[in-house]
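Just one protein chain is left out here, and the rest sit where they should.
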Amino acid sequence: MDALIPLFVAIPLISAFLIVILGKLIKSFHRILAPLSLLALLILAIYVFTGLGNSSISYALGGWTGNGGKPLGIYMVLDGFSILMLCIINLIGLIALLYSLAYISKYTAESNYFALFCLIVAGMNGVVLSGDLFNLFVFLEVSVISSYALVAFGVGKTELEASFKYQVLGGLASMLILLAIALIYWQSKTLNIVDIRVFFDAGYNRSFYVFVQVLLIAGFGMKAAIIPFHAWLPDAHSSAPSPISAMLSGVLIKAVGIYVLIRLFFNLFVFSYEIAMILTSLGAISMVVGSLLAIIQWDLKRLLAYSSISQVGYVVMAFGMGILLLVRGNNEAAAILAIAGGLYHMINHAVFKGLLFLNAGSIEHRLDTRDLKKMGGLSRVMPVTYTTSFMASMSISGIPPFNGFFSKLIIIIAAINGRFYLLATLAVLVSIITLGYFLKFQRFAFFNKAAGQAVKKIKEVPFPMSFSMIFLAVLCLALSLLALPSVRETILSPAIDVLIQAELHSKTIIGM
Amino acid sequence: MIVYILCFVLFLVGLYGVITRRNLIKIAISLSVMEFSIFLILALIGYIDGGLAPIVDPGTPAQVYVDPLPQAMVLTAIVIGLATTAMLMAIAIRLYRKYKTFDIREINKLRG
Amino acid sequence: MELTISIILGFMIIGAIYALHAKDLLSAVIAMGIVGYGLVICFLLLKAPDLAIVQIVVETITLVIMVAVVLDSTRQELEPSFDRRALLNRITGFIIFAGLFYFFLLAIESLDPLGMHSLGMADSYVNGAVELTGSVNLVSGVLFDFRAYDTLGEAVILYTAALGALTLLRMKGKK
Partner (left out) sequence: MKGMSIIVQKVSQLMAGLIFIYGVYIILHGHLTPGGGFAGGAIIAGAFILLILAFGSSALNLKKEIAGSSNTESIAILMVVVLALMALLFGSKIFFFNYLPRGEPGELLSAGVIPLYNTFIGIEVAGAILTIFLALVIFKEESLK
């Protein structure tokens, strides 16, 4: 199984290069190769997932295994948490790619689109698998640079402006991250994440430690669009082509933002109370402000983009609460519950936000507008879009029996158990606001007859698009099963163990 | 330590430019300046007093060399910087063709 | 050593400040070139010839691209404006800078001063590395053998940028 790990990066890279070389010669070559490679990646991810269980694998690239417990080369690390991310990335990637097959036909330079899509997936897989701080940065750049190009794929006015803003803030974030990596290397003389953890366990200078952590929170917070750093997200996510919005909102901000934040603050740094407080409050602020900003939007995709900020806030808040409870050390059960809730909500958000952006894309594909005021009466003519978007809206607003309900419930229960009554109340309130703006979306897009003159001519979207929407909608229901304790044990527990027992995790990895 | 502090001053100059400038080209320049300061910090970290450049002469006995790892990191980062600048320039020239200005706030307004 | 680099850095800072305030975009770009070429001299002083070569070439190409863009559009810098938003930006900027600067000073207090670096992970990249990789140039050994995976990522980044530039600069986006 070890030898399969590099394939997660190699397969999408090779297909991207082949698409560029052969895409011009063979017609619709890219339409076959790109979905096939994503499918292969998904099958690979699921196969590895079933075989991995509670163990973790570290893979020394180039065979440089190191001596005396000191790593030498770059390590790829595959554990319960990263395999979970791999499954989500490649699943949402495959669905968004299938959707693109029909959606992208109105743009030019299709083969470049598919090549960049493969590169973005390769970058994210590389980030998730990396066990080396600098290598993580390199693959993060691969995925974000391809996302810059994909956001501006339509080369219209808004797209270019959004992409420029995204690039400037993304570049700023990269610089902060690079500075933090340089400082960490200066202090610890190593780049391997586990090795740095061993170094910090032995003792650290406090002011240095806090400075580096703040730099990293700012840097990766910008990539994850937590509230004070969110300025680029509404523009970039709303003007990208819809399948790309689904990728960006669904997985990119999680893979390069939240995943890395969690990985660093659980497995690289020793827990500290202040940082946990910062994370929790940033999460809570994003949760509240994001939802308040979403409710005043009339542009459908901007509404969804702000809602992403709000939902990401839930995830960050849950993990922050988890660290807080672990630092206090008196209520580990609640901490585990909070972390489980955060993970669960992250998976759910990838699914339903991906689905909602695909819905928005379908509406845009047929109506050529994103303005809610210009829509109306679509429930008759676009039944598949209507049904799936209804399911997704109910799911994101936390209505049973959809998956969003259970993940929010777990977070709220964890908050109450951990005596964060204020946060629990806020979470409930934000959930109600979320329901409010999604009802607004439903009403104006699908029922309001005001603008419904030309509606009768509109047809449902073609098969690849409707298929991917239906698939994700079914997944919304199926993921509710994760609420059952036995299912949760098998799927989420390995990830939670990796995060909580960092020392044990380090030992298994460093047993190299 | 004075060099490191000056490096950080250079970093802050770049950050100041990114925050306050409105011209797309100037923003790109500021990002480059930030990059340069981090390259220099990394190269300074790797320097060892009395160390030689990391090219070994196979005949001679072992000597002290400066740390090659930060140099490899800087090399990677330089190429990343080139990629970022190229993308920024591509977008800047396109934006200029559409809006006839490099003013980011003007563009924001015109976008409507 | 430290003094020489400090002086060059001083010039680089002046160049950077001039680049940000120049009225002519072309001179701003050239001033950025000064900063970049100053960096080359620092690399040479710091015993990093590989970096110096790469930086001098990359800086030249960056300058060519930037000059091409500036000559193709306009050399005129925008009229400075002192409205409320610019002022607010500046004030927040300075507060953040003061904070960052202070905490940076605190943070680097405990770290190794210039030239006192010790090898950790890099120890194996230097001692006995020639036998392991066969490369006399240690930086090449790190780049293409010990950390060849990083180099792949780096090449992919440049490739992505080229593909991205091709995508962004096509004439028509939609059919």
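Labels for the chains are A, B and C, by order of writing; each one numbers its residues from 1.
Simple rule for what comes next: contacts are C-beta pairs under 8 Å (C-beta built on N, C-alpha and C of every residue); 3 or more make two chains touch, one makes a residue touch a chain.
Please read these numbers as outputs of a predicted model, since none were measured by experiment.
K.L.:
With touch as defined up top, name the shown chains that contact the chain not shown.
P.N.:
Within the full complex, the chain not displayed touches A, B, C.
K.L.:
Can you say which of A:L41, A:L61 or A:M317 touches the chain missing from this structure?
P.N.:
In the complete complex, the chain left out is touched by residue A:L61.
K.L.:
One chain isn't shown here. Among B:I38, B:V66, B:V79 or B:L95, which residue touches it?
P.N.:
Final answer for the missing-chain contact: B:V79.
K.L.:
Determine which one of C:M1, C:A68 or C:L88 touches the chain that has been left out.
P.N.:
C:A68
K.L.:
Touching the absent chain in the whole complex: find that residue among C:V54, C:L78 or C:A122.
P.N.:
That would be C:V54, which touches the missing chain.
K.L.:
Using the touch rule from the top, list residues of chain B that touch the missing partner.
P.N.:
53, 55-56, 58, 75, 78-79, 82, 86, 89-90, 93-94, 97
K.L.:
Contact with the hidden chain only, please: which chain A residues?
P.N.:
Chain A touches the missing chain through residues 3, 6, 10, 13-14, 17-18, 20-21, 24, 59-63.
K.L.:
Can you list where chain C touches the absent chain?
P.N.:
These residues of chain C touch the chain that is not shown: 49-50, 52-54, 57-58, 60-61, 64-65, 68-69, 72, 130-131, 133-137, 139-141, 143-145, 148-149, 151-152, 155-156, 158-159, 161-163, 165-166, 169, 171.
The rule we apply is simple: only the chains that are shown with their structure count from here on.
K.L.:
If you average the Cα atoms per chain, which one ends up farthest from chain C?
P.N.:
Farthest chain from chain C, going by C-alpha centroids: A.
K.L.:
I'd like to verify one number: the distance from the centre of chain A to the centre of chain C, where each centre is the average of its C-alpha atoms, in whole angstrom.
P.N.:
30
K.L.:
Can you list the chain B residues in contact with two or more other chains?
P.N.:
As it turns out, chain B has residues touching two or more other chains at 14-15, 45, 69, 76, 80, 83-84, 87, 91-92, 94.
K.L.:
Which positions in chain C touch two or more other chains at once?
P.N.:
104, 108, 112, 119, 121-122, 147, 150, 153-154, 157, 160-161, 164, 168
K.L.:
Can you check the complex and tell me which residues of chain C touch chain B?
P.N.:
Answer in residue numbers: 1-2, 5-6, 9-10, 12-13, 16-17, 19-20, 25, 28-29, 32, 35-36, 39, 42-43, 46-51, 54-55, 58, 61-62, 65-66, 69-70, 72-74, 77-78, 86, 89-90, 92-93, 97, 100-101, 104-105, 108, 112-117, 119, 121-122, 125-127, 130, 136-139, 141-143, 147, 150-151, 153-155, 157-158, 160-162, 164-165, 168-169.
K.L.:
Where on chain B is chain C touching in the complex?
P.N.:
1-10, 12-17, 19-23, 25-26, 28-30, 32-33, 36, 39-40, 43-49, 51-58, 62, 65-69, 71-72, 74-76, 78-87, 89-94, 96, 101-103
K.L.:
Sort out for me which residues of chain C touch chain A in the complex.
P.N.:
Touch residues, chain C against chain A: 103-104, 106-112, 118-122, 124, 145-150, 153-154, 156-157, 159-161, 163-164, 166-168, 170, 172-175.
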